[in-house]
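First, the structure itself, so that you have it in front of you.
Omission of a single protein chain aside, the complex is shown with its protein chains in their original locations.
Then we have chain A:
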Amino acid sequence: MSVGYAILGLLENGPRHGYDLKRSYDERFGHGRALHYGQVYSTLARLLKNGLVEVESEPGEGPDRKRYAITTAGVTDMEGWLGTPEKPEPYLQSTLYTKVVLALLTGRDAADVLDGQRTEHLRLMRELTRRKTDGDLADQLICDHALFHLEADLRWLELTAARLDQLAARVR
């Protein structure tokens, strides 16, 4: 996800310091992957250069006396981004599909490949389900997004398992 747009969005409710932006970002979007300060300031520098944010300096001592504010151009840019749908991922280059075909080609048990993958997918799904059950609404939504994607993989896996004989006849 674009860190730049997240920062612009966080600035829409009012000007903020860099460290404050980092803290808000980590809290809302970090999910175990916190931003580095360097990343925050390089992003802010880029936004500044493009005229999407501006700086309000505060009098006094200290390393972080700069407050950043979103500009009108920044708000327009943000609106444009929100209004543009994300390109759906087609996932056409599936390693799993390649593994299944290669297992069939080399006379190995392709069902074993699929079974092993199911176990691994379910292991991760259990972990996410536990995290979701113990978590707040943000955790639930984020984990659900991942869970629905993993579930889609598993549905493909079951369908492929049911078509292995057909696929084997075509591959060999």
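Definition applied: a contact is a pair of C-beta atoms (placed from the backbone, for glycine too) under 8 Å apart; a residue touches a chain by one contact, two chains touch by 3 or more; residues count from 1.
Everything that follows uses one rule, which is that contacts and distances are computed from a predicted model.
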Subject >> Record-based protein name (UniProt) of the chain missing from this complex, from "NADH-quinone oxidoreductase subunit J", "MlaD family protein", "ABC transporter ATP-binding protein" or "ATP synthase subunit b" >> reply: "ABC transporter ATP-binding protein"
Subject >> Residue ranges of chain A at the interface with the undisplayed chain >> reply: 115, 118-119, 121-122, 125-126, 128-129, 133, 147-148, 150-151, 154-155, 158, 161-162
